[in-house]
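What you see is the complex with one protein chain gone and the rest in place.
Right, subunit A next:
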Amino acid sequence: MYHNSSQKKYWTYDKEEDLDKLRLEANRKFCSKGLSSGKPGINESMFLNQQEEKVLFRHYEKRLLDFCTMFKPVMPKSVVGTACMYFRRFYLNNSLMEYHPRTIMLTCAYLSCKVDEFNVSSTQFVGNLQESQAGQERALEQILEYELLLIQQLNFHLVVHNPYRPLEGFLIDLKTRYPLLENPEMLRKSAEDFLNRAAMTDAGLLFSPSQIALTAVLNSAARAGLKMEAYLTECMGLKEDKETLSKMYESMRRMTGLIKAYELPKAEEVNTCKQKLERIHAEFATNLKRKHGYEDDDHVVKRQMVAEEEWTDEDLDAL
């Protein structure tokens, strides 16, 4: 359950600033590593700054969501939520410049299918990419290469608690204990929409899934012009506990603020950042196979150091 989960212990933070600090740290680490690598022609300006990384992150996150929505067979919501959370957690401690988000996002989706027991074979999985057979195979190879790295960077904490089931729980509870609200079902659509938007923010790293679900319900009720304070005071037994009540309202305010502040990055910005990213990856591409001593150590990897990615974003564009 959530209250004794690794998510609560290790992956829930108090303030947005803590998250930004971690990301800045990851960015700085890569920049210093790159600068000290001793390669000619490297200067500070060719690296992505934190804002540009954010732009690219949002772009690829949207890509991930689109990939999951178009996925055949239909991916359950919890799998999508888990994949997004993995993506977010990975880039909390790593820079986009070190590991290309295109591969990481597919690896996140792949791992999430496994963890959530949504049985998809690897060939079926890459069959969802708009690629030639060979391109799909290459993609699969890369996914399998990055899988262990992803698990490691998640600190092996693979169980993610999503807010979808808590939302169901609240709707059941409202129908049973809160007769003031005549038809809680009508809140469902806009609450689910709220949850989808929340998945694209840092809400999952700052609040518990039950809090996110409750905010979704209250928010959607407020939109419909319905008052629901009595639910918290009466049904949750918070009439006497003013402190907890006010803290909860505060969290909900913060959360709604985060969601309102989200905006999809603009295409030109994305393109400039992408070009920078590709240049950096061409320059510093890490050959994971050699680094992690995969399989046969004496197998000489004949790949070029400038690892030319043979499939590009344009292939995903068709999605």
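Heads up, the rule we're going with is that a residue touches a chain if its C-beta (ideal position, glycine included) is under 8 Å from a C-beta of that chain, and two chains touch if they have at least 3 such contacts; residues count from 1.
By our rule, contacts and distances are computed from a predicted model.
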From "Protein SEC13 homolog", "Histidine-containing phosphotransfer protein", "CDK-activating kinase assembly factor MAT1" or "Dolichol-phosphate mannosyltransferase subunit 3", the hidden chain's UniProt protein name: "CDK-activating kinase assembly factor MAT1"
Hidden partner chain, touching residue among A:136, A:153, A:208 or A:256: A:208
Missing-chain contacts mapped onto subunit A: 1-4, 8, 161, 165-173, 175-176, 208-211, 213-214, 236-237, 244, 247-248, 250-251
